[in-house]
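Worksheet: the structure to be examined is printed underneath.
For this depiction, one protein chain was excluded, whereas all remaining protein chains were kept in their positions.
Think of it as A, B and C in the order they're written, each chain with its own count starting at 1.
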Amino acid sequence: MPDKLKLAYFLSGGCGGCDMAIIDLSETLIDLLLHLEVVFWVPTITDTKYKDLEAIPDRFIDLGLYSGMVRLQEHEYIAKMMRRKCKVLVAYGACAALGGIPGLGNMHTREEILKTAYFDTSSTDNPEGLTPQTRCVVSGKYELTLPEFYGHVRTLQDVVDVDYFIGGCPPHHSFVRQAIPVLLFEKLPAPGSWITSGKAVCDVCDRNPVKKGEERQLIREIKRTLEGAPDEGKCLLQEGYLCLGPVTQGDCGSLCPKVNIPCMGCGGPIPGVRDFGLRAISAIAGLLSSEELVDQIPSPVKYFYRYSLPASMLRKKLGKV
Amino acid sequence: MRVWVPNIVVFACNWCTYQGADLAGSLRYSYPPSIKIIRVPCSGRIEPEFIVTALKTGADGVFIGGCHPGECHHKEGNYKAVLRFNLLKRVLKMMGVETGRLRLEWISGSDGKRFADIMTEFDKAVQKLGPNPLRSDVNA
Amino acid sequence: MPKTGVYICHCGENIAGSVQIKELKNHAECLPGVTAVRDHAFLCSEQGQALIKQDIKDGLVDRVVVAACTPRTHEPVFRKTLADGGLNKFLLEMSNIRDQNSWAHWQDPKGATAKAKRLVASAVAKAVLLEPLQDRFIDVRGSALVIGAGISGMFAALDIADMGFKVYLVEKNPSIGGNMAKLDKTFPANDCAACILTPIMARVITHPNIEVLTYSEVESVDGSIGNFVVKVRKKQTYVDWNKCKGCGDCVNACPVTVPDEFNECLSSRKAIYIQFALAQPRKAVLDVASCVNCANRTFGTKPVKDFKTGGPVLAHCEKACKTGACDRSVRYNPEGEIMAINVGVIITAAGFKVMDKTPFREYSPQSPNVITSMQVERILSPTGPTEGEFKRPSDGTRPKTVAFISCVGSRDKSYHSYCSKVCCMYMLKEARQIKEKHPDTNVYIFFVDVRAGGMDFEEYYAYCRDLGIKVIRGRVGAVDELAGDRLRVRAYDVDMSAPVELESDLVVLATAIEPAPGLEDLSRRLGITCGSEGFLKELHTKLYPVETSVRGIYIAGCVQAPKDIPESVSQARAAASAAAVPLTTGRVVVEPLISEVDTDKCSGCGICIPLCPYSSISMLQQGEKLRARIDEALCAGCGICTAACPSRAITLHGFTTAQIEAQIEALTVVESGTFA
Partner (left out) sequence: MKKVALKKIEISPMTRLSGQGKITVFLDEQGNVDNVFFQTVELRGYERFLQGLPIEEVPRTVSTICGVCRCVHFTAAVKAADAVYQVNPSPTARKIRELVLNSHYVEDHAAVLYALGFPDFIVGPTANPAARNLIGLIQAIGSETGKLVLKRRYTAVKVIEMLAGRPIHPVAALPGGWSKTVSEEERKEILELSNEMVELGQLTLKLFEDFVLKNKDYIELITGDVYRVVVNYMGTVDEKNRVQYYDGTQRIIDAQGNEIGRFSGKGYLDYIAERVLPWSYLKMPYLKNLGWKGVVDGPETSLYSVGPLARLNVADGMDTPLAQEAYEKMFAAFGTKPVHSVLAYHWARAIELLNAAEKVRFLASDESITHPDVRVELGAPGEGVGIIEACRGTLIHHYKTDGNGFVQEANLVVATTHNQGPVNVAVRRAAEHFIKNGKVDEGILNGIEMAYRPYDLCLPCATHVLPGQLPIQVDVYDYEGKLYKSLRNH
């Protein structure tokens, strides 16, 4: 191998789970580090300051992993900087690629969220009816500032060109183990691609009826996970549990169905699909055996867009400022 | 000052509604020119993406025309269509889309008059709602 | 970027009368990829088409948009134009600016013109993405399967066989002939059923191109038009038909008697039996369920020695049989044998069954003298239980009074809402036979109303009334048993608007015609749908009355709905000629506007399979994975699967997602045109 390849990792609006997925590489992480120079890994691992980052020459970094969605100006700023500094920029994990679960915030206005956080919640003590201010003066002399709280979540692609996408909330470390070498040492797929097998969860799921030589049946009832217990080895979707396996990249190895929980779609859409939720609607609605079932699907937006609302065609709830 | 006229996309099944539209024309039943038809082989071909794309790119209303229940040329296509349409409508409603801009009707090849009437009425309904906010909203 | 030509038709004044052609042309010229824009008074005329051909020949255009009338009438015309011009005919897109524009917006030229621009733009957007497609052909095997050897099946088989194609004729009973073999005479000519049927049966049996498989049933059907693979189960006869000469000695020798279905259980047959006197093929069959295995001769066992004679101890049938056809030492497989046959087309003529009397409590079905019309047929038949003597079952005496009751189980929501169609006529026929033979008999027919539509039928009805057959209009409420095996019929006479009562020696119920038992299973095996009443459904009532939703499978006779013999025969021959088209051409065209799976993209989730209305999708091994595959002969191009595929692995040619979305954008993208 030539001299060490340069890696940069930035966790912006992310929960840190994607960082932990790399930590979970465990010993292999240390081996990987032998071939890698970690230029920075902030904020979780390295003590890198802004100036170090800016000092880096453009396209100096071979691989940049951006995890977390874009919410603050700072996120956007870093995203753009990473774009400049990195030869290859990857939207790493559901949040960066699709907006992630926090993207569900796009269903609510800024005001709704503030009201809930600082007024409606039961243990809140707010005698003066305050909300945090971007600029305020405490006890007459201490002037303090806070960044603006933004209403909605964007994906990395909304602010910069992204070379590759990796799904998963977070990506399973075994997949990270495959993906990182691909990105570093192997021939890269066309820019804009997802790093994925390109196949759905069903492809790796043992519950898939087709694999047992059975014909898939229509869905005759809608069940919530707390209703009844799924038959061992039977397809959850067919049993009426809203499993998004058919619509979701299966690079996880179908972890959730293995423990009797329907796939929630964190892997992201199969390449070529523009809108995860709409694909799910088209695929699943057609399977329903009667019209009544349509209305029995609980909170469909939060089910079908649990991880991908900001990446959807509509991006956020409409009719709000 | 230009006046706004709605722009309505109609997905018409080749075997019924598309015929119905032809019939309306040949019998000279008039309806507003805001109505613009895209021919599909069956209402079961229509993807939710089509409807959202139309709304996003600027349609003020989207209409789906299929065969009457039990008369689908492809047996069940219209049934699949209504399942998808209803679920999509639930989702779009929650997403803040005015569902008055979306409509599905069964219009047979002999329903020339009915086609014209429904289109005239749908156009009125869409006019009431005004221009589709999605254009600005989403493209912003 | 393809070169698109836009051809605008004035259609005389029909389009030009409201659409500003000039304005439309200018607009079209600015559309992306458009290399030529022309207009013509009548584009479908020779000169009009010549314009298009010329541009193609000159290499000016390789995609064609025709802005004119509806594609539903003129697409074929212009496709041919392209083909003649030397361009793939599927590179055409029509823009319907007449039927759906100028005609509908006649009074609004401005609006019509603005809309025409959008419609043409949309057509161009799609045209750019059109792909050349090829019609595909499937070879059709020169052989046919006919299911059911009743009058319909036999005629269908004969016509196809006469055209020189191999026909497999499958019949579940030991003999061909079907229900018609049970009839005595047939309306309206009252000619004897046997006299016209037997020659037909003989022709079928002896026809070199017909392989008759009686006592057999269709087990499974795979494949599609051109090459259906059919598994037929030949049920076990326990008699070696190669040796059996149909002499009947075994039958006479057999000690076991059971009710004779052919005689509607009015008489009995033996455990080993020949179905009926005129059976073809005339062979014996053992009803093993009723067989008592005389002398412990269970099949596949060696006979014990007689301690006196030292000879083997045999069962009666074996003893009687001179040809050795009955040999109980043979170990027969009770499952019979499965025979696989390959055919290009299938005609289903599985026939019907008449309803049994038992459900009709109000008509005292327990009385032996309350019988069904099919039973009367047998009683009147010279080959029947009474050798044609008109006797009633209970005591064999000749009834003085007979009452017929119509619409038993037909036109009755609690059974069948449909009309069985033939009952009125056969009741008249049976009544007439009785009246003519025994004029002193009082014959009453209780009609809901008389339906005698059809050639010579009304005359037939009038004649019967003149004979003195009494017709009473009104539903029969009840039939009660009286002393001396007599029966009381209680009805309401609509014409006299009064209740009537009648004492009768025999009551005949015109029970409904029903789908043959097992028809539902058969339809599932064939993949065609049953109507709500359980009969097989034709593709289109008027236009395609003998075709079904499965290409290459046709229907004839009462399998589709109750019919009389003339209708059944004509439909059978219609089915035969429809089926003959693919057989004679030897191949069928497959429209390329169908769906196709990209197996590299398919994730094998199987969601498409239950969605396909034509069961055309199956999973196929691809390496170690299963991937979906669409049978192009079965696919009808509805696109339900395409819209559903979560992996976007399915493409519907001619209506691809990209093409439709391009149309949507062309119609909607906000530009000056939108704001008039």
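FYI, a contact is a pair of C-beta atoms (placed from the backbone, for glycine too) under 8 Å apart; a residue touches a chain by one contact, two chains touch by 3 or more.
Here the structure is a predicted model, which means the values were calculated and not measured.
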Identify the visible chains that the left-out chain touches across the whole complex. A
In the whole complex, not just what's shown, which of A:64, A:170 or A:310 touches the removed chain? A:170
Looking beyond the chains shown, say which of A:107, A:183 or A:281 touches the absent one. A:107
Per the whole complex, from A:17, A:64, A:240 or A:269 the residue touching the absent chain is A:17
Of A:8, A:42 or A:270, the residue that touches the missing chain is A:42
If the hidden chain were put back, which residues of subunit A would touch it? 10-21, 23-24, 26-27, 29-30, 33, 38, 41-54, 68-69, 71-72, 74-75, 78, 95, 100-102, 104-105, 107-108, 112-114, 116-118, 120-126, 130-133, 136-138, 141-144, 146-147, 149, 169-170, 172-173, 224-226, 229, 252, 255-256, 258-261, 264, 298-299, 302-303, 306
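Criterion: only the chains that are shown with their structure count from here on.
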From the mean C-alpha coordinate of subunit A to that of subunit B, what's the distance rounded to whole Å? 34
Calculate how many whole Å lie between the centre of subunit A and the centre of subunit C, each centre taken as the average of the chain's C-alpha atoms. 55
If you look at subunit B, which of its residues touch at least two other chains? 44, 47, 49, 53, 80, 84
Counting only residues that touch at least 2 other chains, which ones in subunit C make the list? 611, 640, 643-644
In the complex, go through subunit B and note every residue touching subunit A. 44, 47-49, 52-53, 56, 80, 82-84, 86-88, 90-92, 94-97, 133-134, 137-138
Residues of subunit C that touch subunit B when the two form their complex: 70-72, 96, 98-108, 111-112, 114-115, 118-119, 122, 529, 549, 593, 611, 613, 636-640, 642-644, 652, 654-655, 657, 660-661, 663-665, 667-670, 674-676
In the complex, subunit A residues that touch subunit B: 107, 274-275, 277-279, 281-282, 284-286, 288, 291, 294-295, 297, 299-301, 304, 313-315, 317-320
